[in-house]
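I'd like to ask you about the structure that follows.
Complex shown without one protein chain; remaining protein chains in place.
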Amino acid sequence: MTEEAIMSLVSESSTSTVFAVWFLIGAALVFWMQAGFAMVEAGFTRAKNTGNILMKNLMDFCIGTVMFILIGFSLLLGEDLAGFIGKPGFDIFTAYANFDFSNFVFNLVFCATTATIVSGAMAERTKFLSYCIYSGVISGLIYPIEAHWIWGGGWLSQMGFHDFAGSCAIHMVGGISALIGAALLGPRIGKFSKDKDGKIKEVNAFPGSNLAIGALGCFILWFGWYGFNGAAATSKEQLASIFLTTTVAPAVATCVTMVFTWIKYGKPDVSMSLNASLAGLVAITAPCDVTDCFGAIVIGAVAGLLVCFGVWFLDYVLRVDDPVGAVAVHMMNGIWGTIAVGLFATPTAPGNEETGVVGLFYGGGTHTLLIQLLGFATVAAWTALTITIAFVIIKALIGLRVSEEEEITGLDETEHGLPSAYSGFSLMDMSNTLDVNENTNLGVDEYDKASEAMKKASVPVVNASAVVQGTPLESGMNKVVIVTKLSRYDKLKKALNNLGVTGMTVTQVTGCGIQKGAGQMYRGVEMDMTLLPKIKLEVVVSNIPVDSVVETVKKTLYTGKIGDGKIFVYPVSRVVKIRTGEEDFAALQDVE
Amino acid sequence: MTEEAIMSLVSESSTSTVFAVWFLIGAALVFWMQAGFAMVEAGFTRAKNTGNILMKNLMDFCIGTVMFILIGFSLLLGEDLAGFIGKPGFDIFTAYANFDFSNFVFNLVFCATTATIVSGAMAERTKFLSYCIYSGVISGLIYPIEAHWIWGGGWLSQMGFHDFAGSCAIHMVGGISALIGAALLGPRIGKFSKDKDGKIKEVNAFPGSNLAIGALGCFILWFGWYGFNGAAATSKEQLASIFLTTTVAPAVATCVTMVFTWIKYGKPDVSMSLNASLAGLVAITAPCDVTDCFGAIVIGAVAGLLVCFGVWFLDYVLRVDDPVGAVAVHMMNGIWGTIAVGLFATPTAPGNEETGVVGLFYGGGTHTLLIQLLGFATVAAWTALTITIAFVIIKALIGLRVSEEEEITGLDETEHGLPSAYSGFSLMDMSNTLDVNENTNLGVDEYDKASEAMKKASVPVVNASAVVQGTPLESGMNKVVIVTKLSRYDKLKKALNNLGVTGMTVTQVTGCGIQKGAGQMYRGVEMDMTLLPKIKLEVVVSNIPVDSVVETVKKTLYTGKIGDGKIFVYPVSRVVKIRTGEEDFAALQDVE
Partner (left out) sequence: MTEEAIMSLVSESSTSTVFAVWFLIGAALVFWMQAGFAMVEAGFTRAKNTGNILMKNLMDFCIGTVMFILIGFSLLLGEDLAGFIGKPGFDIFTAYANFDFSNFVFNLVFCATTATIVSGAMAERTKFLSYCIYSGVISGLIYPIEAHWIWGGGWLSQMGFHDFAGSCAIHMVGGISALIGAALLGPRIGKFSKDKDGKIKEVNAFPGSNLAIGALGCFILWFGWYGFNGAAATSKEQLASIFLTTTVAPAVATCVTMVFTWIKYGKPDVSMSLNASLAGLVAITAPCDVTDCFGAIVIGAVAGLLVCFGVWFLDYVLRVDDPVGAVAVHMMNGIWGTIAVGLFATPTAPGNEETGVVGLFYGGGTHTLLIQLLGFATVAAWTALTITIAFVIIKALIGLRVSEEEEITGLDETEHGLPSAYSGFSLMDMSNTLDVNENTNLGVDEYDKASEAMKKASVPVVNASAVVQGTPLESGMNKVVIVTKLSRYDKLKKALNNLGVTGMTVTQVTGCGIQKGAGQMYRGVEMDMTLLPKIKLEVVVSNIPVDSVVETVKKTLYTGKIGDGKIFVYPVSRVVKIRTGEEDFAALQDVE
């Protein structure tokens, strides 16, 4: 053999081993992205649902693994049947010695990513059981089949459709499922305020409970993305170029979003900038190996704008409530990345010299672009169709959404028996814009439904002497203190506002009564729930009779169940409003 | 040379370099698992001990490194002496140029894992100094010697004992140490409630303070485990198969546990499912390279059940308090994984074609199984013996456990002078089930111990006029507010309950007095401790005389030291119980 021939063999052999190991390291990095999704979703939602969202992110991987063994893997990579699916089979059990372990692990972690995207958009209100089911359907059927088209030798791959690491196959599919799921579920209670005609008049923000871990999640995802985009590289030049584009696109996207929100909203928005990094990563995923630095910059810049548009579009046009921005990040930028291949693919990218994948802006004409559009359209249609069927069936059989009471209480407690994912921390998880009459039946006044006898036993016992008792001091002012359940807070606030109460002080306390809680289990041990989180409202009134306040509170909080709360009235000697120096009655008027 | 001969050489050479680098990447991933342990343990324990548990996880690695340099490494990998230990030596200093750097780093990070397992089971009550000592003993002596048997050319490795990545050598050893340590320490105050005969009548749950970082820790561990199990692979097929089994086993374990807890406790348990992932990982650690997908499924399924059983077994049978489930995860599944090699090893696993390690269920008979059982038994005996000696000596010399006062206050403050690991967060870390008479001497009533003069100076000054002062309004109701130290809360609650007080509102406040705190140092700077965390209890009484309440509180809280607290009495005009409409006296009775 000549030296040249030997060197070529050598290089081939060593490259093959190196990239086989790197392929697995990449897979491990993609697994690690599960942690990123879990942290992003836990960070951007409310603390009362943290345990639930963590559990969902854990289970979609675990359930996905089972589904992928049973059916998914062979549908994806089995012998091609008519370009549509792989042939189902059980080589993993029957022919383990020759099984393609590497590809199994690699495709499994990608598959799990698809499923996990959905949980963010449907967070804080989805039934856990329903989640497990549709997550399994995505991992076992929806994803493997379209991924077979794109990566498993199916019809799209035969046509030359290019989606290197899954802008389309993974992110768009996850994002479309997320959009449809969130739309079918409906918004979280209080997300949209309606006027009397039922028209939405206001969009309300629910700030994330833990931006530190939310940001950590974004960093985890970005780090993992070097594996996500790079794992399938086959030469060191290609890998290095992928690393470059995978760095440039999100960085530019983040800068663009920061500047855009700064201009548009007056201040640079933290959580939107974090989303922008992910948007840039999603967009560069399909073209990461075929575009260059300039392409990555443009793709990133568009992604940065697109994510801002997407969040606005869902809130103000589609009126779909997506707590973590999964649709804007994964669907919109998944589509954009898929199309971007048709615009920015260039033969100067290492490994793409002779593939013929060349974009419109790099002299490739519309050939690649049209194939990309076709791929986007068919995969989107497939996803929309199948996931809708799945959701509709689940909704009909067991329901998609938890009850309003469960949603307000939080899924940690109601779905998992976990009083708090942050036990020991004092949480004041009061969405101050809860509008109970909007998309819930909690607005129905239990007082109106109570029997006459119950009403008589409750409200009317107020008598003259009580009124006398209530005003013992010449100041004529009283403090009314109400201790009740956290979930009744918003209703009470509104009722008091309607009565003319213009200021109150709210404290979250721990109430302790004789009644035991509902026997929560933590790791199989029943928890002593004598200490329950309660809310304490303090209102000082002068002109408004104490009786009216007491009556209103009773009417508002009455359900006839243990835990309705108590009202205490204290005499007040004096009230001073510092700014104006007004005292007593005048000090209690907030009329400016 | 023929082409074939060349290619074989080439492949060998490149494989050797690739796997040498991968070996180190794997070691870095195993180092990263330290972060996983730190997060799991910090997340699953109470916030008042977070700084302490983080410090322990940091220090076991650092102290372990020093011990490993001094003695551990040579005991493990030095020249074999009679199959029992490696020959101690200092090649690391005297022959650095030819030192086996790779193996040093690799074995060090594994060693540190063993030590770190123990901290979780002994969390929240172990003296920090004692921890440092026994952690050093594990890293310097206990682990290196048994690891020499298994991996260092010792007698077990000569017999063919198979423990690829350490189910036995690391997890079981760490788990046994954890069990013995936790048993010797005794349970945390309040973990087990006893009846009058001293029989345990109830197991109490202490929910983790931060499940978000607890879950993150599990994801970190799972991610790191690809390095843990894979680092020692020597071919790409073997590595890929290891990745497959390392993915399948924990995924199946988690699914099984989710279903099991769902059925058994009515709801899918979040923290137990997280533990199950770790259990599956521990169990697959020994057989990861010799079993196949089917084996991994069965091993994982058993691990999922075993971890539930283990937690229950410790709580309800052994009555050992293991805050993070380290014994159930590491000891039980370490044993299970060790034995599983003897059941599920198969020649179809790549690299295991000709080793003769074949399990009972794959036609290997009992040969391998018996060796595995022998290895388990001898290593378990070695560990139990040596760690018991270590603990007993430490207990005798400096004690293992902090004082009850320190435990209730929290180890952050008492062991590290850190007022809170979550400074600025309002923590309500009240274990509502503290039973001070159980395993603590806090139950001894300081009031009973005070001199007569002190008593006289304190309690009896209540006089008739005060009683008159206490009932100024015709309502006859008073609010008694007590501001005192957090650690006295439980005692006070019980005393008031005994007096007939049936409801109270508890708020954590920040109390500010003239007295300075104990001069806490933070990073060498003394902290101004005028703001101390206090607890405020509000009780409204009508039928129960204010005097009785005041007397009881005084008697209960009296210690004669600064910080006993104050009692305030306010007149109340009116009380309404919303559910029933009852007012005043009637409203204060919780008799249902």
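The letters A and B name the chains in turn, as written, and every chain counts its residues from 1.
As a convention for this text, contacts are C-beta pairs under 8 Å (C-beta built on N, C-alpha and C of every residue); 3 or more make two chains touch, one makes a residue touch a chain.
Treat the numbers as computed from the prediction; the structure is a model and nothing was measured.
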Listed residues A:L75, A:A147, A:M172 or A:I220, member touching the removed chain: A:I220
Identified contact with the non-displayed chain, of B:S235, B:T355, B:S426 or B:N497: B:S426
Given A:T346, A:Q372 or A:S423, the one touching the chain that is not displayed: A:T346
Chain A, residues in touch with the chain not shown (by the definition above): 3, 6-7, 10-11, 13-15, 17-19, 22, 25, 29, 46-48, 202-205, 207-213, 215-216, 218-220, 222-223, 226-227, 230, 236-237, 239-241, 243-244, 247-248, 250-252, 254-255, 258, 261, 264-275, 277, 292-294, 297, 308, 311-312, 315, 325, 346, 348-350, 422, 425-430, 432-433, 472-475, 479, 493, 502-508, 540, 570-584, 587, 590-592
Residues of chain B in contact with the chain not shown: 1, 6, 9-10, 13-14, 17-18, 20-21, 24-25, 27-28, 31-32, 34-35, 38-39, 42-43, 50-52, 54-55, 57-59, 61-66, 69, 92-93, 96-97, 99, 101-102, 104-105, 108-109, 128, 210, 213, 216, 412, 415-426, 457-462, 466, 468-472, 478, 483-484, 507, 509-515, 521-531, 534, 536, 546, 550, 553-554, 557-571
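Heads up, the rule we're going with is that only the chains that are shown with their structure count from here on.
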Whole-Å gap separating chain A and chain B, where each centre is the average of the chain's CA atoms: 30
